[in-house]
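Remarks on the structure that follows.
One chain of protein is taken out of this complex; the other chains stay put.
Think of it as A, B and C in the order they're written, each chain with its own count starting at 1.
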């Protein structure tokens, strides 16, 4: 699961490209390597170590386009109980706040099966307004909006289990109803 | 790469920052390597040491008569019975032929302890001329030169064990005695 | 049998429990903190979900999130592993109350044995051997001094709620008593929120011998023999073995009998360990009972052929013990070495990324671990990253096997205890089985340990 800690009231920013757990090589090392390579005026550099190989080739020498070529193991993925419902692109959407579940439980859009949903997509909400309920151990935990704004997307289906940090809503902060 | 040889007669200097344990290769070492490579006037450099291999190649060298291919046994963690005595740089020296042992055995430079050596460094040899003996299972196997040329370097000490493919001689092919 | 078990733990013990579930055909649910999302236990479980941030208080010790996770994944049982919530009587009680089976002893067992001074009293009541010391807790310095005068110095002051060496003070002579008493109470209060302490005779070079017991829900209780855990530093075990070089058949029968009686005295259920102190005259004394599976349980599995985690699960599911006492046979010898992500000389934790990881293999070698190449060892949790367990026909074969397995084992990217372990394996006293709980500190301060 992705699940960075919920950041209440903070603007969502483009996530920094964290190195994947199986990141091929420390970028700093690679930068240093390239700097040395470029300063040196050699045409070709290949470094291999414990299964990792890096080859540098100067543009103009041989096949021009890609000066850096790295090969290594790809990341594996297990099948989780809950899959992240929001794609990285969604989460990264500029200026949107992702509301995440602060607890483990079951997501409900309304107070009871017969009640109306707290919010619909497109609705304008106030900071502190209840957006949903996450039920845990028979306790109904009201989840409140961290910001004023417009609900761009509801990322969870009603009555589905949610894990800690699971994205629930995308909110455009500061948005005001017209007129 | 740790453990450069101590440099006698030098003033003690501030200890160099140790390379990070995860660093692919110490950039300083690499710089030195490239300097060595450039000064050496060779076309191709490949260094392999305990799982780390670095290869440098000069542009334009291409297929220019590189009959030497570094494929000898690399010194891994364990200590081999016989260690290659030639550095990769030596082997890569331009236009030289490396004579390797075609069998496993004991290297002798002469036919008997009292006989003269078959060849000395600097000697001119003919193709088919005996360069040394490799004794295996009490059989004396005469190793003949594959080319006409000059013996640039004898890479093995007398009476030492050699493994298959171990470099024995560096020969400059085609060299003729003056006059 | 259960349908699905939630494993309320991480690391190698979570992997161990998942393996048992798979072999029993029970589905497993891994829970994990945010930093553990790429862990091996998460990959191996049938399902997994995030229960909180890195801080264990907010994830692996977070009872509401863990039980809610069990509910939404429809688990009918929880295995706590060791550490975290394993000896939390409240957690066991809440599990019981909401109909999720806690795979372990009853909450009452945990509470009783968690109070060290109370446990001691029960043993005395049942005529079992305990260390000479105070009856129950001690309220004042005067009382402590009186007890110490009676049993003789040195004595040790221990926290009733204690464990892992905290809230303990050794007192060598009377004039140290006042300070030690205050210090132990203050430490106990700070660490456990309970300043209760008691006094016991202190032995300088005892052995730490523990007995594994199993008890089913009907109260049938068996012993699976002892483990010698004397190689430890500051109450952190490093090497364990079974059988103990100091225990012969007759002593083993005695230890087993007492351990079973101790368990029965509190109507103990599931797997537990009774810890004894063995003095130089081979007299033994009840110290405490650990109401959970132990880190070092595999060595008992190796010599008995009994899968303790599967037995735990089967017992919790109401099944009768698969083994009668007379069917438990100890065959061969087993040793465990704990590989910690630590500087081997200072025991300072050493987090980092595993760049290379070649576990040893071949005959008689078992590795219980949750690391693989690329694993990140974070500073949030226990530094134990792998348990290397060997089995041999004799102790000598097991020792030789452990040496070659340690030599084979490649873990790069972090510092580990492997070099220290390897040196201990070469020590003549260790090889001859001559060691006490004082061994490791002495070994490490010796000039040879360069």
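By definition in this document, a contact is a pair of C-beta atoms (placed from the backbone, for glycine too) under 8 Å apart; a residue touches a chain by one contact, two chains touch by 3 or more.
Computed from a predicted model, the values in this text were never measured in an experiment.
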Of C:165, C:318, C:361 or C:379, the residue in touch with the unshown chain: C:361
Sole contact to the chain not displayed, among C:25, C:127, C:193 or C:428: C:25
Out of C:199, C:306 or C:440, only one touches the absent chain, namely C:306
The one residue from C:15, C:159, C:188 or C:246 touching the chain left out of view is C:15
Touching the absent chain in the whole complex: find that residue among C:230, C:340, C:369 or C:436. C:369
Suppose we count only contacts with the excluded chain; which residues of subunit C make the list? 15-16, 19, 22-25, 44, 298, 301-302, 305-307, 331-332, 356, 358-359, 361-369, 372-373, 393, 397, 400-401, 403-404, 407-408
Interface with the undisplayed chain - residues on subunit B: 71-74, 76-82, 103-106, 136-137, 139, 161-166
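Definition applied: only the chains that are shown with their structure count from here on.
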Suppose each chain is reduced to the average of its Cα coordinates; what separation in Å results between subunit A and subunit B? 53
For subunit B and subunit C, what's the span in angstrom between their mean Cα positions? 56
Two-or-more-chain contact residues of subunit B, please, as numbers and ranges. 22
When you check subunit C against every other chain, which residues touch at least two of them? 355
